[in-house]
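Got a structure for you, written out below as structure tokens; questions coming shortly.
For this view, one protein chain was removed and the others were kept in their places.
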Amino acid sequence: MVRFLARRLAYMFIAFLCISLVTFMLMKMAPGSFFNANFQVNGVSAVAGSYGVSPQVMDALIKYYHLNDPWYVQWWYYVHGFLTWHMGTSFEYPGTRTVTIIDTAFPFSVRLALMAVATGVIIAIPIGVTAAMRENGWMDVGLMFFAMLGTSLPAYLVAVLLIVLFALWLHLLPVIGFTHPQDFILPVLSLALPMVGALSRYLRNSLIDSLHSEYVTGVIAKGGSLSRAVWRHALRNSLLPMITVVGPQLAGLMTGTVFIEEIFDLPGLGHYFVGAANVRDYPLIMDSALLYATVILAMNLLVDLTYGLFDPRIRRAGDLG
Amino acid sequence: MAALLEVRNLAVEFHRDRAVSRAVNGVTLSVERGKSLGIVGESGSGKSVTVKAIMRLLPRYARSASGAVLLEGQDVMRLSEGRMRHLRGRRMAMVFQDPHAYLNPTKTVGSQLVEPLILHRLAAGAEAKRRAVDLLRLVGIPSPEVRFTQYPFEFSGGMLQRVMIAMALIADPDLLIADEPTTALDVTVQAQILRLLRKLKEDRGMAMILVTHDLVVAAQTCDEVVVMYGGTVVERVPSHKLLTASAHPYARGLIACTPRISNADTIPTPIAGQPLNLREPLPGGCLFAARCPDRVAQCTEVRPQLEDVAPDHQVACFVAAGAAKEGAVHE
Amino acid sequence: MSMPTLKKRTMATLMWGRFRRNRAAVLGGAFVLFLILCAILAPVIAPYSYMQSNFLATYQSPSWQHWFGTDELGRDMLSRLLFSLRTASLIGFGAEAVELTLGLLVGAIAGYLGGAADTILMRVVDVVYGFPSLLFAIILVVMLGHSLFAILIAVAATSWVTMARIVRSQVIVVKQSDYIAAARGMGANWWQILRRYVLPNSLGPIAVTVTFGIPANMMVESALSLLGLGVQPPTPSWGALIANGEQAMFSFPYLLAFPAVTFAMTLLAFTFFGDGLRNVFDSKSMH
Partner (left out) sequence: MSETPLLEASELTRRFRSRQGVMSAVDRVSFRLMRGEHLGIVGASGSGKSTVAKLVQRLLPATEGHIYYSGRDVTNLGERALRPLRRRIQSVSQNPYASLFPNKSIGQNIVEPMLLHRMGSPKERMDSAMRLMRQVGVPSEQFYAFPHEISGGQQQRIAIARALALHPELLILDEAVSSLDVSIQAQILHLLVELQGQYSLTYLFVSHNLAVVRMICTQVAVMFLGRIVELGPVSEIFSHPAHPYTQALLAAVPDFSSARPAGADVPQEVDSEPEPPSPYRLPSGCRYRTLCPIATQRCESEEPQLRTVGAGQHAACHYSGGAEAEPDPARTEREGVR
């Protein structure tokens, strides 16, 4: 188990380096940078210009940001900064370390994503179980139709439709704001509903496979009821593969919040990222991209580990090796 | 002596994808307390569906069109699902063909073994475990305490089949139904499991139904055998007469084409033709008529019913029944 | 010897028969076909130009002249929707073609060869799988510019790995099947095996993935344009139309409703069609 973990962590680190390298290269290869784009393309930069940057200051800035060093030094500067959590200063928000931005914005995004996943799983399980226990009945067909709607619509479209429904017609919920609990209902629902669609469909199909499998017949033959077979046996076995679905969903949500943050004007990291990409704020782009990559990689690792913990076959094999 | 279980004219149809499959077409059989009944037939004969219908374990798309399944006179087909649950595992228990498939792979063998006790509120906790471990020892599993905490994948097929047998017996049922319990096992293991089943039946005085495609296994293990073809019983015969004195042409054909190790220099005589296609409408007369070497005109017109040809020996065949009557007259 | 007259049947006829019974899938498929036609014929059937503004007819409610109304510049919404369908289809199908090519190549090589080639390729796939795909697309679009081609690359850049994984696992399943062993036993060489048996029998899940991949690509495209990172105006795109409609939704709800509903219907049509395909190819339904 320890060896397995060590190997996975090593892979994870290599993947992290690759991702940082590719992101860095792309950023560098692109025409224009924060400074020369603002100076040479636009004449006077909107941002840098407002600080009255002279060529001397520019030189100082370039030096400060290591922009004249060889590429690998610059790259390492980002990676090292990220790994030691001593990240550099944002271009766009001079004087503000990206750590500060990340520190306030990232927890916000994480909270949003976690609330969405929790909501999604809590709604999806009863829907999946209900549909599976009434396989091909009208309840099943109806629920799965709505689940299909959920899977085929992106979160932001759901957000728009929810806004139309709750804010425009019913005047029930606020659309803008992020201070009161009710402000979060629509954003969380927008993220959760597409997930409910995917998860409940998955759960239903996997439960039905279980319900058709012999071991459920075995439980019934002992005198167990269908609901015991579902809750005590089949659900447990279906939740296991569902972890592999939830993991990437959660990772996807982390970036999916970008659009929701835009639509509802929420101060999450995605919101900052879009701004940073538009003005080529290298440090902020690099650091948030690396952060997201780390989260996704960690999530994938977690999925594998959980899988191992739940499956006795893998767990026992782990004992041996 | 009244039968423990009596099945009367049971019929089961499967409706799926707008197609009808007539799996069981009127099965009548009975088992007495302390006796064992073998149900033999080839795939598609309806033997497995019959016992699953007795336990009411058929999938939802199965329709039991008619008939009665009487357990000590009580028709289980008319029971509510809740009442039925009290019977399953408690009065009638079942052992299946593939033990690895019939156990939940993610739970320990022990937790599944005590489940009937907990479900039927017979025992729980340490008491349930003690009874389970005792039973594991009884069915011949070495170091049962250790085995109790292991998962199904840590068992060989033969070992796991012993666990399944223990699980079926733990609530002390009146009737044990074993559905092809040794088909997936090697011959040496098969011999051990069959011996175990016979021994347990004797010791506990319960009734047993053994479903198998192997006539020799049925003849060696059971007191009485019914032979099925096309979802009907074509012959009911005491097991000692099965291999030597069976009367139905299908039963005789099956015996003739079973490879025998003692006399294997000749290739067995096959039964002509293809098995019945249950998705097509059934023929009007005898279901076996199309493949039967002894067919007479009557066979394609009227479906023969089980008739006595000797005490305890019944056949659904005009020719065989006729011959028996003649024999009786001549005597 | 006389040849009995036999009616030739192929797998395709069997599958069509099975597909036809799923009404939702047939409807979805028909709608997808209709959408493709609309996208191709947009310049012919659009009643107006998508960029021609008319300041005398801004914010017109739906009418006989303008079925879907007009926007703040007086542009015909139906025409703009038709052209945004064209944009979405170009990205949807174009990016899917890129994904399919890359995924088939990588997945088939990894799955078929196995061993070191498989390990290396799958490590690469794992790394790409770790990429935050939407952020990566955003970076790519910002860096490469907002051309159709850049968006296409941005959409396909990370999503090909899904295809590669599916192709690989499918190829492995097929490769281990008894009929491939039979083909080897007959003396078929690796190319014959790949072309005659592995690919035809891997097609099902790949076709299903493609069917679900196209609307997924459309979603990414519209999401990018929602952020203002899509194709540049005046070329219309669903995301931009929806973003636009959202701003005016309180006064002119039809500006939001039409693009949102058409887009949703398009995505649904693909989903239902894909679901039908999956049922057809599902090996369990073969029996």
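Letters are used for the chains, namely A, B and C, taken in the order the chains are written, and counting of residues starts over at 1 for each.
Convention: a residue touches a chain if its C-beta (ideal position, glycine included) is under 8 Å from a C-beta of that chain, and two chains touch if they have at least 3 such contacts.
Quantities reported herein were computed from a predicted structural model and do not represent experimental measurements.
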item	value
Contact residue for the chain not shown (choose from B:Ala23, B:Met206, B:Ala219 or B:Cys286)	B:Ala219
Candidate in contact with the missing chain, chosen from B:Arg16, B:Arg83, B:Arg130 or B:Lys199	B:Lys199
Selected from C:Phe68, C:Phe93 or C:Tyr197 as touching the chain missing from the view	C:Tyr197
In chain B, positions touching the absent partner	42-43, 138-142, 156, 158-159, 162, 186-192, 194-196, 198-200, 202, 213-214, 216-217, 219-221, 238-240, 242-243, 253-254, 257-271, 274-275
Chain C residues touching the omitted chain (full complex)	1, 3-4, 6-11, 14, 177-179, 181-190, 192, 197, 200-201, 286-287
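Quick note on the criterion: only the chains that are shown with their structure count from here on.
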item	value
Pair joined by more contacting C-beta pairs (A-B or A-C)	A-C
Intercentroid distance (Cα basis), chain B paired with chain A, Å	55
In the complex, chain A residues that touch chain B	135, 212-215, 217-225, 228, 233, 236-237, 240, 310-313, 316
Chain C - residues contacting chain A, complex	123, 126-127, 129-136, 138-140, 142-144, 215, 219, 222-223, 226-227, 229, 242, 246, 249-250, 253, 256-257, 260, 263-264, 267-268, 270-272, 275
Interface residues, chain A side, partner chain C - complex	11-12, 14-16, 18-19, 22-23, 26-27, 29-30, 148-149, 151-154, 156-157, 160-161, 163-164, 168, 251-252, 254-256, 258-259, 262-263, 273-274, 277-278, 280, 285, 288-289, 292-293, 295-297, 300
